[in-house]
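Every protein chain but one is kept in place in this view of the complex.
Residue numbering begins at 1 within each chain, and the chains themselves are lettered A and B in the order written.
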Amino acid sequence: MAITEDRPLALEAGAVTKVAARPLGALTRPQSDVGWASWFTTVDHKKIGIMYGVGSLFFFLFGGVEALMIRIQLAAPDGQFLSESLYNQVFTMHGVTMVFLVIMPMAAAFANYLLPLQVGARDVAFPRLNAFSFWCWLAGAIFLNTSWFLGGAPAGGWFAYAPNTSVTFAPGSGMDFYAIGLQIVGIASLVSAINLIVTVLNMRAPGMSLLKMPVLTWMLLVTQFLLLFAVPVITIALFLLTFDRSFGANFFNVEQGGSPLLWQHLFWIFGHPEVYILILPAFGIISEVIPTFSRKPIFGYPFMVGSGIAIGFMGWGVWAHHMFVSGVGEISVAAFSLSTMFIAVPTGVKILNWLATMWGGRLRFNTPMLFACGVIAMFTIGGLSGVTHAVAPSDTQQTDTYYIVAHFHYVIFGGSLLGMFSGFYFWWPKVFGYKLSEKWGKINFWLMLIGFNMTFGPMHVLGLQGMARRHQSYAKEDGFGFWNGIVSAGAFVIAFGTLAFLINIWLSARSAKRNPVEVGPDPWDARSLEWSTASPTPVHNFDVEPTVEFQDDWWHRKWGENEEGKIVRKAYPADIAQDGSATDVHLPSPSYWPLVLSLSLPVIGYSVIYTFWLMIPAGALFLAGFLGWALEPADDPEAAHGHADHGHDDDHDADASADAADEGASVG
Amino acid sequence: MTDTAVDAAVDAHDDHHPSDLFYLKIAAILALFTAFEVGTYFVEDSVPRWFLFLSLTVLMIIKFVMVAAYFMHLKYDTPWFRYLFIGGLVLAIGVYTIFFLAFDLFGLG
Partner (left out) sequence: MADSKLSEATPAEATETVTEHTVEHGTTTGISNNKLLMWAFLGSECLLFGALISTYLLYKERFNDFAANLAPFEQDGRNIGPRFGGEDGEGVFDIPFTSISSFILLGSSLTMVLALSAIRRSEYRSFRIWTLTTAALGSVFIAGQIYEFTEFVEKGLGYSTNIFGSAFFTLTGFHGVHVSIGIVMLLATYIMHKQGRLNSDKAETVEIVGLYWHFVDVVWILIFTIVYLFPQ
């Protein structure tokens, strides 16, 4: 946490009593924040956000290839492209990848980069913990994918229903990679959630009450609370699975009285809040984009916030709608059917509010706005099919068919992913200092939108015609061939749309390098605090900590009302934005240890799968990372004189990381 | 700086560090309750089950609340901590009660 001269020194409880500059004699903290190596030791939320973004896009390509493989297999009846075993692995990994390795880290990219900026802070509450979250996520993601080379990827579906996932029915290590890989990724999410919650509660700029925060910040906050409470549940489910598979427990041993429903309940108690975790960040993103490109404030800010909170609460009461046909019994089915119908309401509120924001606004259809409108339209369709699922009798028909596949792709792809792309285009100039090409942006958007609807629209029909999910092939007599052909073609259109995005990045970056154009702090005439500082964002975020008077405070500094109530320009961004020129702002120092500590986790994982002897190097890495973290000197020992505000980066993190890492450590 | 928040926190927090004697008293009460709980084991056969369940549950809750309120200082600290902890607690109780109901009464349980 940095301080400048014009506000009182921020003192943690208790001054630093003794700062050991070189506790182990040899190890000092890295100091540099430039150069490629600095990315491995960075604790800067912006760099971490960028790494999450790059990682998620990389895995998006991975998951996309997996999708294309599925679609090649299913393009025509009796496909031979993928064997049954391989098909199961591919669709499992497609799901796991897209949920845990794409959408969640993509949201984390935006959360990490933007949340401190939007609340007017210089970083998150626990910068090293933040770095640890990222490396932990990456370690888990890679660990999970090494399964392809180590005997086969998990093949039990992303939902991994027991006892299908037991050693008897899923021999080999695939499901172990699933269970342990997701544990590791889960630790990243949980730790990050705590970090961001503390950041939002404790690090807001002066004047920024909770009800003056941007809608994106609110949606991200609700998301973090959902993560905070949902991740422990799947943690237990995954432990039970691992204990069954690796240590002979009987949790899903039906012969001994074990219950498959135990898995389903625990998984979906996590799984349903999880889908809100997937969508709320995107809702937040378009809640920033739409007002900007409608040149109107968000309609009904309190309702946007309230409905987000309502979704957060209500999302806990609907999970068994994923289990209508699993034999939970009529009363459960009726109860959850009812609760599921109600949860459409807060989302409906949001959709109405976005539309009302656009209504009467002076609309500009730049690429971010196109994607945002895409979200509204596509999510509405997905929401409508969702409502049909809520009606249990009709869901009985739809479940395990492609109708469900259509629904969740409309909401996740059409909602979450398109929302994230809106965010990419919107904040790209803030992050990188140049805009992405509008021309290629439109190509990207239309290819994606058309391809997406070609792919998932017909799936509604196929589902109602009875095409079952998770089947490697279908027979000619089934009559599914025509629509499946369209679906598969659509998938390749999406692929071209994705390619257009990558081309856009490459061309725009190249063009920016050759003909650098000063994009300015606020190219879109936007509303929140991140636009009040230079682009690309200075490493210290703000020269001077902003003070906040209004919601959409930045916008109010640029625009005011004259005597007739007409909106008139008060100031131009270039004149009032902070230019990033402050030089002596103190920032948290980089650190090796988050990376080291996170490396121990996959080694623990391999140890559980292969041999407990690996626990020795795992333990060594863990201990090294832990002790290194706890003992390393506070940020910049020279600057520690008189400044005692880095307390939060010191020993306490060791405790926190111990607790957080405990959940991974106790796997072994 | 949000001085009002700071002042409020100072007022709420400042004077309430219970003395060691107070903690000892709390611990003694807890021990007493625990002794009573253990005692139920010895009279299990002669006392109606519903009474055992009720008294054990009540005592469990009281002990939980006392440790949280006094040892963990939740009673005297800022309400934020209460929200976080009780939020998690209520959510857990709610969700798992539904879970248990879905099994016990209506399902294959």
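The working rule: a residue touches a chain if its C-beta (ideal position, glycine included) is under 8 Å from a C-beta of that chain, and two chains touch if they have at least 3 such contacts.
Since the model is a prediction, treat every value here as computed from it, not as a measurement.
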item	value
Chains in view that touch the one left out, judged over the entire complex	A, B
Sole residue of A:87, A:113 or A:126 that reaches the chain not shown, by the stated touch rule	A:126
Chain not shown: contacting residue from A:266, A:305 or A:343	A:266
Subunit A, residues in touch with the chain not shown (by the definition above)	1, 8, 10-15, 17-18, 20, 125-126, 190, 193-195, 197-198, 201-204, 208, 228-233, 235-237, 239-240, 243-244, 247-251, 253, 256-259, 262, 266, 269, 630, 645, 647-648, 651-652, 654-656, 658-660, 662-663, 666
Residue numbers in subunit B that touch the chain omitted from display	1-2, 5-6, 8-10, 13-21, 23-24, 26-27, 30-31, 34, 37-38, 40-41, 44, 49, 52-53, 56-57, 59-60, 63-64, 67-68, 71-73, 78, 80-81, 84-85, 87-89, 91-93, 95-96, 99-100, 103-104, 109
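As a working rule, only the chains that are shown with their structure count from here on.
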item	value
Gap in Å, rounded to a whole number, between the CA centres of subunit B and subunit A	35
In the complex, subunit A residues that touch subunit B	7-8, 201, 206, 228-229, 233, 259, 261, 265, 269, 316-317, 320, 327-332
Subunit B residues touching subunit A - in the complex, by the definition given at the top	1-2, 80, 87-88, 91-92, 94-95, 98-99, 101-103, 105-109
